[in-house]
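Here's the structure we're looking at; comments come further down.
Left out: one protein chain. Kept in place: all the others.
A and B are the chain letters, set down in written order, and residue numbers restart from 1 in every chain.
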Amino acid sequence: MTTKKTKWGALAAVGVLVIAFGWLIYGGLDSNVVYFLTPKELLAKGADGYDKPVRLGGQVKPGSVVWDDKALSLRFSVTDGTGEILVHAKGAPPQMFKDGQGVVVEGRYGKDGVFTSTNLMVKHSNEYKAPKQGERPAEMYKSLMKSAGT
Amino acid sequence: MNWKRASIAAATAAPVIGLFAWGLTRDPNNIPSPLPGRQAPAFALAVFSPGQGRLTRPVGDTVRLADLKGKVVVLNFWASWCLACRDEHAALSQMAATYEGKPVQFLGVLYNDVPDKGMAWISEMGGQSYPSVDDPGARVAIDYGLYGVPETFFLDANGRVAYKNTGPVTPGTVRLKVDSLMAAAQSAASVTPSATPSSAPSGAMAKDTSRPSAKAGSAK
Partner (left out) sequence: MTRLVASNAILVAAAVSALGALLTPIAIHKGRRDWLMLSYAAVYTNFVLVTLATLALVWGLVSHDFSISYVAQVGSRATPTFYTIISLWGALEGSIVFWAWVLGMYAAAVVWFNRHREGNLVPYAAATILMVALFFHILLIGPANPFQPVVPVPFDGPGPNPLLQNHILMAVHPPLLYLGYVGFSVPFAFAVGAMLAGEVANDDWIRLTRRWTLVAWGFLSAAIIAGMWWSYEVLGWGGYWAWDPVENASFIPWLTATAYLHSVMVQERRGMLKLWNLNLMVGTFVLTILGTFLTRSGIISSVHAFTQGTIGYFFLAFIAVVLLAALILVAGNSDKLGSEGRLDAPLSRETAFLVQNLFFTVFMFTVLIGTLFPLVAEAVRGVKVSVGTPFFNRMSVPLMVALLFLMGVGPALPWKKAAGAELKGRVLPGVVVGVLLGVAALLGGARNGYAVLAYVFAGFALGVNAAEFVRGANARVKAHGELWVTALMRLVSANRRRYGGYVAHIGVVLVALGVASSATFKTEQEATLKPGETLTVAGRTVRFKNAWGREEKQRQVIGATMELMSGSRVVGIIEPRMNYYPTQQQPVPTPEVRSMLSGDLYLNLMAFKQDGSNITVKVIWEPLVPWIWFGGLVVCLGAIIGIWPSRERQASRSGSANAAAPPMTEGRA
């Protein structure tokens, strides 16, 4: 008799724990999941898109990059061909960052219409790349290579 | 053995395995494109590689998307420095030759590269049966929301993007997409000669479900 009672008691306790755990996980996921969106999709969300963690994917719009190396402030527009969003990032741009480059920007879209980036990643479909003429570091950074003196 | 418990336990494994099986058909690195189902961005680009046989377009000729209306268009973005492009080259070149004389236009678009390098690559690969155009400044690539190369867009006879493939294409994919787009164009033409764009294939077709090939990954 007692064993049966304790068994049900244990089952109930486990049930309560599982529900509590599930609720915690759900709450945690609900507020911390990062959606992957393109500029168009983010713009389509309207007011719902503000101030939520988002990964914004698209291309750097040519001619939109403004880099201030003293203030370490980087501004550019991300476009997917249909929509366009202004991004503001702190810190030096990655070496591969350039016009037309595919990028993924992690951050939040503010009410002021500027996407504040916390993490800027350059997309490259394929890691292998034969260096082009004039793109080898030894040619690009001639003065530096000479300065090594060895 | 308590077979009752054993079978209950075994049943719990099914959804997990099912989820993984489904997951294997997806590419997590694939980025959804807003383009499928929409009108393809227009372009006018100059041919730098003429192609072969009856598919030839003279070098310097301007290819306009608007002029290709009524044809299914296979738009393949590639570059000479792209390793995965080598994998798909033979498939595309052969498929283009197979569809010779049909209302299908294969077109290569050179991405972030120079025509000289592109020509050298084509001759190294043993030729390209269809013409390729140069995209200076990657303007068209940006319009198409390109993330990298290779990416291939399949446009229907009305100039809509029906399908986008990220990574190298296989002959099977090309055949499936082109055949269904041609069939849709024909049936639309036979039922209502003044076909409305709404008859363009969409739904299941307008999905982006490609995976990079084994080779593309192993190049790391």
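The definition used in the following text is that contacts are C-beta pairs under 8 Å (C-beta built on N, C-alpha and C of every residue); 3 or more make two chains touch, one makes a residue touch a chain.
This one's a predicted model, so the numbers in the text were calculated from it and none came from an experiment.
Across the interface with the omitted chain, subunit B contributes residues 1-3, 5-10, 12-13, 16-17, 19-24, 26-29, 31-32, 212-214, 216-220. For subunit A, the residues touching the absent chain in the complete assembly are 17, 21, 24-25, 28-29, 32-36, 53, 55, 69-70, 72, 90-96, 106, 122, 124, 127-129, 131, 136-138, 140-141, 143-148, 150.
Throughout what follows, only the chains that are shown with their structure count from here on.
Of all residues in subunit A, only 36, 38, 40-41, 57-59, 61-62, 79-82, 99-100, 102, 123-130, 132 touch subunit B in the complex they form. Partner subunit A is touched in their complex by these residues of subunit B: 31-35, 38, 41, 80-84, 112, 114, 117, 137-139, 141-151, 166-167, 216, 219-220.
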